[in-house]
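The complex is shown incomplete by one protein chain, all other protein chains being positioned as in the whole.
Here is chain A:
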Amino acid sequence: MISVIGANKNFGDFAALDNLSLDIPAGSLTALLGPSGSGKSTLLRSIAGLENPDSGTITIGGKDVTGVPPQKRDIGFVFQHYAAFKHMTVRDNVAFGLKIRKRPKPEIDKKVNELLEIVGLDGFQHRYPAQLSGGQRQRMALARALAVDPQVLLLDEPFGALDAKVREDLRTWLRRLHDEVHVTTVLVTHDQEEALDVADRIAVLNKGRIEQVGTPRDLYDTPANDFVMSFLGPVAKLNGQLVRPHDIRVGRDPSMAVAQKAGTAESAGVTRATVERVVHLGFEVRVELRNAATGDLFAAQVTRGDSEALQLKEGETVYARATLIPNIPA
């Protein structure tokens, strides 16, 4: 388990960490999610010892590591741009930490072979990083970090430099790897989809502070504030209220069916709107609407079936209503 207590870090006038405290349970896969400049990378680098907070305490596995250099923290770190040792083969890259620890050669060979198999690079051990694709390089970097059996694995935007398809594959792969290896893992990302997909816990950061910590479901369904709500997925503003676009029901008739959760529909009311644009996104259709009363734009997400049944066209008048309003404390 990792504990950060009251950490502060300033770069000039900019507060990267603002009296931040966070507990990360052992064995979890926690995502630090936030916009750029929110302090998520600084927090991760502080846990690694690559950055030293101006004040505060950090413990890993019950041991106070504040001020301890990264060499002695028992961590594995994966960088966004791989940080591959370019002059070494894949095999030597992965073996680096073990060689530094002066492990016997048979043990190193066994461990490296094992890891290369886990990350799916067993045919590539004599290649140089330049001869690998981005995804392969990042898997090599993961194997390298795992080789020393770290207590915690820290990943700094590990898939940020990869293209969308590879990113998704690696995400699934990392999730499966974590289920196998069970090492406490902290992942920094600015991509909410990635966080929701991979992590079993998410900490949302903003301006050097933690906005909310919880399971993906908790955060999505009961966000602590507007920031978390808007950061974790698309939102639409309907009569001053933030709602998810897929929780907006669109109909031709103002007397649309009452929402499943009675009471919530009343408060948002039925709103008259004109269709500005209909965007087909595969299974889903995004309907961009203009509130007839206020003139504000908002979007609703409906299924293709609903969209076809309604026969929505630009310029037509429809009625919209929120079926679920998140309970955000004011």
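FYI, contacts are C-beta pairs under 8 Å (C-beta built on N, C-alpha and C of every residue); 3 or more make two chains touch, one makes a residue touch a chain; residues count from 1.
Here is the rule we use: contacts and distances are computed from a predicted model.
The protein name that UniProt records for the chain not on display, among "Homocitrate synthase NifV", "NADH-quinone oxidoreductase subunit N", "SSS family solute:Na+ symporter" or "Sulfate ABC transporter permease subunit CysW", is "Sulfate ABC transporter permease subunit CysW".
Within the set A:71, A:311 or A:327, the residue that contacts the chain not displayed is A:71. Note on the undisplayed chain: of the listed residues A:4, A:48 or A:287, the one touching it is A:48.
Screening A:63, A:87 or A:304 against the full complex identifies A:87 as the residue touching the chain left out.
Considering the full assembly, A:145 is the residue among A:4, A:29, A:43 or A:145 that touches the omitted chain. Those residues of chain A that touch the chain absent from the view are 48-50, 69-71, 73, 75-77, 79, 81, 83-87, 96-97, 100-101, 141, 144-145, 148.
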